[in-house]
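A single protein chain has been omitted; all remaining protein chains appear in their positions.
The chains carry the letters A, B and C, assigned in the order they are written, with residues numbered from 1 in each.
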């Protein structure tokens, strides 16, 4: 492979993985959501189709917000806002295959007034298959214009 | 395979296919929409994932309505109605594979005041891969309650 | 709606639902698999996209086989066979919406030497949203030709 580029990324992942494990017993440990790979997720190459990792990651974000006390439907109904994805950087490191038991993680990396930057990984047997940095923007549910993240969620994210 | 059931269906398809060809030069010839099979459509068995034929069939229905002069967006905006699928009977006869050039067809079998029954097939090299009878219901776009098919479309269907 | 056709089907569903409940405490009770509706499952009409119910049903079949002791990967590896869907009759009765908690069921209706006919429903709060009869064929994993259902699964289905 194209040398430094590839190994640089792998190195970064390795150190992040180490950092993740260090924190594993502490407050900063990422949210984890279990997943199974079904036929619908795979393609003719015998592996999970690349766009479907974004589905896995979104399921994890939805369950993470619900676990924080902000289930999707209520969030929109009570606060009139939704999160949309603004940017996604995603590395496909190793393939997932049919019937694999996976976990998708969520961890806040940076919180602005309107945006939330989360790190997400898809893991199989504790190996990182896919790693992403996802930038979410809080928008009003009707016009999809950027608005401040609701205060109750901000508070919850800081504890 | 379980004998009569399978061959009965294949026989029915064969005679329908013959009927279709007879009509091929005439007014009754089904609408045809071309499709290509991409990775996204396939699964780890190396063939098109079964639910995706329903996507192909809906693309064909959308293009068929547009060809009749009722593009989706305008139809909803002008008449306040949409079509929803009420029932679908679908036979998966032969698999489609990556990169295949397919055609999806649409042909009205029965028109009621509210419902439309269409026959649809997915073909590759004139062989029927998948055949379905799809029952559509006309509903108001907001409440999704059944309403009469708009008169201009009824007229168009009868010419 | 088109009268007898619709009500006939609803009637059939009602009596099946009653039959299902009668059996609910007994051995014949259908397998149930929980699901959540995410954005990926919905469409611009605000409801679950019709083809995605087939995905839900396949997830349930996969988990049902795994619960019977035949996880997908092992089934193919040990017996060299997979199940493919041959025919599907599906009624879309009520829409599922974003964030709904659903259950997908599986119940064998008929077992032949090669084919398996299963009834499947997608439920929300015990209401049937979608009901299907799915005909599966056992095929060898390589050539996709029909073969007898492996004896251990036949035995398991009969207990």
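Assume contacts are C-beta pairs under 8 Å (C-beta built on N, C-alpha and C of every residue); 3 or more make two chains touch, one makes a residue touch a chain.
What you see is a predicted model; the values in this text were computed from it and never measured.
Of the candidate positions A:66, A:90 or A:108, contact with the hidden chain is made by A:90.
Seen from chain C, the chain kept out of the figure touches residues 39-40, 42-47, 49, 51, 97-98. Within chain A, the residues in touch with the undisplayed chain are 1-2, 5-6, 9, 45, 47, 50-52, 54-55, 58, 82, 84-92, 95, 112-115, 137, 144, 146. Within the entire complex, the positions of chain B that touch the omitted partner chain are 36, 38-40, 55, 58-59, 62-63, 71-73, 98-99.
Just so it is clear, only the chains that are shown with their structure count from here on.
Centre-to-centre separation between chain A and chain B, using Cα means, comes to 37 Å.
Note on chain placement: the centre of chain B and the centre of chain C lie 23 Å apart, centres being C-alpha means. Looking at chain C, one finds that residues 55, 58 touch two or more other chains.
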